[in-house]
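Excluded from the complex is one protein chain; the other protein chains are retained at their positions.
Now for chain A:
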Amino acid sequence: MTHDDAIADNLAALAARQTVFRDGKRVISNGFFPPPLPAILQEIATTVLPRQVTFQAGDSHLSLVVSERRLMALTSASSDLAEVQPLIGTGLSHDQPDVLEAVASALVRLSQMEQPVLVDTGFSGPSEGQSGLGVPLGMLKDLIALDQAEQERPMAFFIDASADLYVACLLHTDGTWMEAAEDETVLASLQQVADVQWERFQASFAKHAAPLAAPRLISLGAVLEDGLCVSVVWADGEYALFAHSQADLVGLHEMWRRVFTL
């Protein structure tokens, strides 16, 4: 690889991780992926200095003072989050179970709006959040009982979410192929593609297209027996091959957009 090629690859990788903003607020989930609730909690987990953090999903919002990974105060909330209305303008304390439950409930409901989740971060006022003990993130997580399986890498999430859209799938990760298929004959055809054609195609495509560091989906129509298509997804150093019908081509591309773009 030449020096210029290495620079291009690095730039493409950085571009693939580009932060997306809407209306001046940072997008942390498109409502589908990354899973909204873990994304919200991760935002709290990375807030150490005192900050006013506002989470917004559609017309709903929750504004909190967060410091040292604790929720210190609730400064405002949209009226639909009724459970936290009595807490607006007060310090939060973890020794009040009803406060803990109300905040957890509001965060969960915000994450279930099926809307992109945006976050806006600013400096907190000097008097905000001084009166409570705060709600540690760990206690919040225990109460919410996150589904750890939901926090998958995009590729694993995509493969699970698309399960009804393909007949066979081969995932190449950590140097090995992992397989899933309804039809062993189709899987064998896909394995043949992986064993015999894949490396040459990848090398050829890399010459003509932008560096492969950015996530992408390629689909070729009616290349297998019975008119089945082959699609390939690249992301984060992994790639997966799928055999699917022409009828599922559009659905697969829509699912890719939902998982891999904000």
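Things worth noting here:
Here is the rule we use: a contact is a pair of C-beta atoms (placed from the backbone, for glycine too) under 8 Å apart; a residue touches a chain by one contact, two chains touch by 3 or more; residues count from 1.
As a working rule, contacts and distances are computed from a predicted model.
Looking at the choices "Roadblock/LAMTOR2 domain-containing protein", "Dihydroorotase", "ABC transporter permease" or "Electron transfer flavoprotein small subunit", the name in the UniProt record of the chain not drawn here is "Roadblock/LAMTOR2 domain-containing protein". Interface note: of A:91, A:132 or A:215, the residue touching the hidden chain in the full complex is A:215. When the full complex is taken into account, the listed residue touching the unshown chain is A:197, out of A:76, A:112 or A:197. Set against the missing chain, the residues A:113, A:181 or A:223 yield one that touches it, A:223. Hidden from this view is one chain, which touches chain A at 16, 189, 193, 197-198, 201, 204-205, 207-210, 214-225, 229-230, 232, 249-250, 253-254, 256-257, 260-261.
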